[in-house]
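Just one protein chain is left out here, and the rest sit where they should.
All chains are identified by letter, namely A and B, in their written order; residue positions are counted from 1 within each chain.
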Amino acid sequence: MSLLDVKDLSIRYAGSAKPVVNDLSFSIEAGQSLGIVGESGAGKTQTAMAVMGLLPANAVTGGSIRFDGQEFLSAAPDILNRYRARRIAMVFQDPMTALNPYVMIGDQLRRILLEHKICKSAEARERTLAMLQRVGLPDAERQYGVFPHQLSGGMRQRVMIGAALLGEPDLLVADEPTTALDVTVQAQILGLLRELRSQSNTALLLISHDLGVVAGNCEHMLMMDNGRMLEEGPTQEIFAAPSNERTARLIAAAPRIDVPTKTTPLPAGVAPIIEVDKVSVSFREGRASGKRQLDAVRSLSFTVAPGETIAIVGESGSGKTSLARAIVGLIPMRSGAVSYAGKKLPGLVQSRPNAIRRQLQMVFQDPVTSLNPAMRVAEIVAEPISIHEPKKKKAEQEQDVNQMLRHVGLGIELRERYPHELSGGQAQRVAIARALVVRPKVLICDEAVAALDGTIQSEILHLLQAEQADTGLALIFITHDLSVVRQISHRVLVMYMGRVCEVATNERMFKRPQHPYTKAMISSVPVPDPGAKPAEVPLAGEVSSILNPPAGCPFHPRCQHAVARCSEQVPELESTASGSVACFRANELDLGY
Amino acid sequence: MLRYALLRIIGAIPTLLLVIALAFLMVHAAPGGPFDAERVLPPEIEENIARAYNLDESLPQQFLRYLGGLVRGDLGPSYRYRDYTVAELIGNALPLSMQLGVLAMLLAIVAGIAAGLTAALSKNSFVDRLVTGIAMTGISVPVFVVAPVMVLVFAVYLHWLPASWTGGTDISRLVLPVVALALPQIAYIARLTRASMIGVLSSDYVRTARAQGLKTSSIIRYHALKPAMLPLLSYMGPALAGILTGSVVVEQIFGIPGLGQFFIRGALNRDYTLILGIVIVYATLVISLNLVVDLLYGILDPRIRRQ
Partner (left out) sequence: MSYGAAIRQILRKSGDNKTIVVCSSILLLIAAIALLGPLLSPHHFASTDFENRFMLPSAGDWHLFGTDDLGRDLFVRTLLGVKVTLFVAIVASCVSLGIGVAYGAIAGYVGGKVDAIMMRAVDALYALPFIFFVILLMVVFERNFLLIFVAIGAINWLDMARIVRGQTLSLKQREFVDAARLIGVSTPGIILRHITPNLFGVVVVYMTLTIPQAILVESFLSFLGLGVQEPQTSLGALVNSGVSTMERAPWLLLIPALILAVILLCFNFLGDGLRDVADPKEKTL
């Protein structure tokens, strides 16, 4: 008998005829790992919730979910509670909201032990401390009394995993456990999960939208689309020979960093269209404990040529978004200057003349909130025209709008819609239309595809690349996603805690990174290929607090190649044969693949 | 945390001063003087009276004199009740009003929380709808409607309780006024508690607790109760303000010689010092309570306590 046996599962919500999960069947044996993959809306989380018995009251279910013989779907809560924590446990996606902000993390764990009478009160504290240590929280005694908001994202997720494994369950359900984390931290957490599982032979049901994560962590795989199962079987087999056409397409569309880029190199010697010269951005953080200065960006310089795509990569705390907003003039710079076509620009966007303002446009991360909910699509795209070309007649404006909508791949029947009536992909196209309608020379994309699913993401990226080929548009692409970088950039700039680590061409960066951080980041990205070499030892630790940056090179506390000098001096960005890098040991280290 | 506390305490003082200044200004800006209602007096006697009461000084001077008196606990003489100082009048009336107010607050808190929690835990059931409906009525029907109706029903028709302050025993004559005063607050608190608890019960961290196999009573006790009660703490300031306002009506209807009654009489008699004194007492009470609430919040909410 399987550990978990799901047969013909269907889930529907009262008031809606369309099921969110339909006819789903799969099973998990003891000690096995199954990854459920699919895009958003596929029904993966619903399935996980059903398995745990956590569906809301208005959910109507059909079929059967059997755990070790016990039927879960119709079971009473007190029966389910006997299984929870001790036989089956769950790790949720967002550890910030999944942990109780009002209770100490130690107490939250201890409560599980006491509730299930796993041990007596005195022993419970000991066990909790032991688990905190096991999941990698340094100084467990002190961490016991800490509250969730005092921990970083990675640490919180470790606490969640610790809580889940406290009862020594046979099956661990993990719903997008690393999606909210930086890629280097993701590697740590996935490594932790692998290690803990191997120690206790716990089965794993892993939900993810990321084929790479599933490829590297699950022996079996189930692909879902629109509530239905597309394909199921051993991971290696599915990747090697998907039997379903849609599966094949999804696998092919999955962004990867190990394929060569398709961007063509640019002609040399062209004057840059944007010059960023020693720009620093700081914030005053005011709290009850007094104001402090946060240096988000520190003396950063780079250039962009017309028609070029430069990707600015970094994880949380890198300062990339602050940099983007400073370049475009939404926030003030503390020092330094930004030039457009050789002319220095005033710091704030309000002070820039209209003729210049229209040349630098931006597309934001969340497509729906970047559009005014009170305005229709046609009005949104028409507004820039009415400001920059006020003389244009209404009819001409309309034509421009329609043309632009078609240009970005939207039918003009969407003209009268409001933003909340659009899908994520459609909304982002409207945002792009709005940005491009005044024909800017530079477009900054701040995580513009991060909120979109794989296939839509691809389409948007292609749209941008096509635009670039047509009009010579320069793209500054801010992202944390290395596979996106691989796909579209000519050059890459890596940021860490407000400074540049490395600048290089796309090809060179991924083949022969020069900075240890770059290397660590690239190694951490899970590749959607089960046969790929397993990840090396992931980068340890997390980004230091921006309020208290380390002396010397900001990366040195986590760097395995650090020497004494690294903690004393800040390395400057220096040109080498293949780009620039800010590391004292760049010449000695060979970090290539 | 200490800084937070100090800032709050220091911040309360200007507020109090502002209130005193505003009230002072308004009272003195009124056309006519405190003695206008009486017989018209010959000018020399008017001057004498003015000097005796320091009304001939400039406004800022009078204000400073008043503040000085405040610090010493002297709220000035009553313009109406010549034999008494304002402090004495307030001293007599305050304990009664406090008794009413405190009992009403306690009743409101206990009944409100009980009702709110019951409704939240049996969401959308008949009990829940009943409680919600009654609460809605409670906040919609004003005190000056409820109180007389209660008197009509319980005193006049049923003869269970006395209709006014002068009849009946100590306990029995407290019942109607306290209940009438507490009713709107019970309703607000019940609604607030219900909404807050429902919000907490549908939060992600409660979902985690369920996933961890905790039974409902454990979830409430160890995970939900504290976060659900915090918004209630913030409401205590407005609750007190509401009770003070309501007490004016209740004292009027039941004929209770409390601060509310004196305020109305003072207002109608243009007894400026009395009005001023009562306003200051009320404001001090409310501001102090808000301060205590703020400090408690700082202690109880870990996100503020540990930066």
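The criterion applied here is as follows: a contact is a pair of C-beta atoms (placed from the backbone, for glycine too) under 8 Å apart; a residue touches a chain by one contact, two chains touch by 3 or more.
Owing to the predicted nature of the structure, the values given are computational and were not obtained by experimental measurement.
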| item | value |
| --- | --- |
| Which residue of A:Arg156, A:Arg434, A:Arg491 or A:Arg558 touches the chain not shown here | A:Arg434 |
| Residue touching the undisplayed chain, where the options are B:Gln61, B:Ser140, B:Thr166 or B:Ser202 | B:Ser140 |
| Chain A, residues in touch with the chain not shown (by the definition above) | 325, 328-330, 349-350, 354, 357-358, 360-362, 364-366, 369-376, 379, 383-384, 387-388, 418, 420, 431, 434-435, 438 |
| Where the missing chain touches chain B, by residue | 11, 15, 18-19, 22-23, 26-27, 29-31, 136-137, 139-142, 144-145, 148-149, 151-152, 156, 237-238, 241, 244-245, 248-249, 252-253, 263-264, 267-268, 270, 275, 278-279, 282-283, 286-287, 290 |
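Note that only the chains that are shown with their structure count from here on.
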| item | value |
| --- | --- |
| Centroid distance [mean C-alpha coordinates] between chain B and chain A, Å | 51 |
| Contact footprint of chain A on chain B as seen in their complex | 3-4, 7, 203-205, 207-216, 218, 222-223, 226-227, 301-304, 306-307 |
| Sites on chain A touched by chain B in the complex | 52, 54, 77-78, 80-86, 89-90, 92, 94, 97-103, 107, 111-112, 115-116, 147, 149-150, 160, 163, 167, 287-290 |
